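The complex is shown incomplete by one protein chain, all other protein chains being positioned as in the whole.
After this line comes chain A, so read on.
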Amino acid sequence: MSTASTVIKAKQRPGDRVFSGSAVFAGSMILVTLAAVAIFLIVQSLPALFATSEDASILPTNFWAYVGPLIFGTVWASALALLMALPVSIGIALFISHYAPRRLASVLGYIVDLLAAVPSVVFGLWGIGVLAPAVQPLYSWLVDNLGWFPLFAGPVSGTGRTILTAAIVLAVMVLPIMTAINREVFLQTPVLHEEAALALGATRWEMIRTAVLPFGRSGIISASVLGLGRALGETMAVAMVLSASGALTFELLTSVNPSTIAANIALSFPEAYGPNVNVLIATGLILFIVTFAVNAFARWIVSRRKEFSGAN
């Protein structure tokens, strides 16, 4: 592009200037916004980072003891959600891209996209009203019969509003974005690769395993990162569904569950004042950093695997 402009000296038309100007503006706005958010978070957080229970009544001892279980809960709930959503989203995407008849595939793709438009409050209501009561008998059974397994230790929650239920709701919420990306990636598999695999005698599953999945690996990781990002930051659905008590525990089926950062802010902010507000904003800063770290980690994985992705 730059060589063309230096060699030929194209005449600058107003349309070009306006367009390039607005593109630069849009590009820089995202940086400005991000910087503004980061500055706000840091400035507001500073008093809280070294606060103790004497400064802010919300703190048990110091800030890190307060935010620790929240970080754990956030990552734990999101990881569980991702664990459930990833295989399902790959399955749906493969079905749409390689198994379903074309007409069914387009309808199904549309429905999955529609799922993304459901507000999180609605998912929260569904989680409380439908999902939690429905899975509670299953949880009781798991605790009674598989209670020796640490994750399923009792006592079982009487309402089903556990971290596993919250993770299921989160999984449903991140499913559309992950499915959409996986589907697009799988559809881009070079037809030559697929036909070559089939010509060598591969079954359809073997063709997907040898041609489609390796090609789509970085896309699957990107999809997971986007899904994880949404799960980490999800607020309302978790706040409504989860029975959070701020404990640090891996148990999935009890009433005692770790809270997540976003849900905790939503629950505590309305009555917070003075230094407690700073503490809550500081937990927001931590969430910002966690999300940033997760994204960076995934980018690093994608870039490391790029040469082996088979995308050439």
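The rule is simple: a residue touches a chain if its C-beta (ideal position, glycine included) is under 8 Å from a C-beta of that chain, and two chains touch if they have at least 3 such contacts; residues count from 1.
The rule is short, and it goes like this: contacts and distances are computed from a predicted model.
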For the chain not present in this complex, what protein name does its UniProt entry give, out of "Phosphate-binding protein", "Ammonium transporter", "Chemotaxis protein CheA" or "Transketolase"? "Phosphate-binding protein"
Where A:G21, A:G91, A:P119 or A:P133 are the choices, the one touching the absent chain is A:P133
Full-complex touch with the removed chain, picking from A:A48, A:L86, A:L142 or A:V156, is A:V156
Touching the left-out chain: which of A:S224, A:S243 or A:T283? A:S243
Under the stated touch rule, tell me which residues of chain A contact the chain that is not displayed. 58, 128-129, 132-133, 136, 155-161, 239-240, 242-247, 255-256, 259, 267-268, 270-274, 276
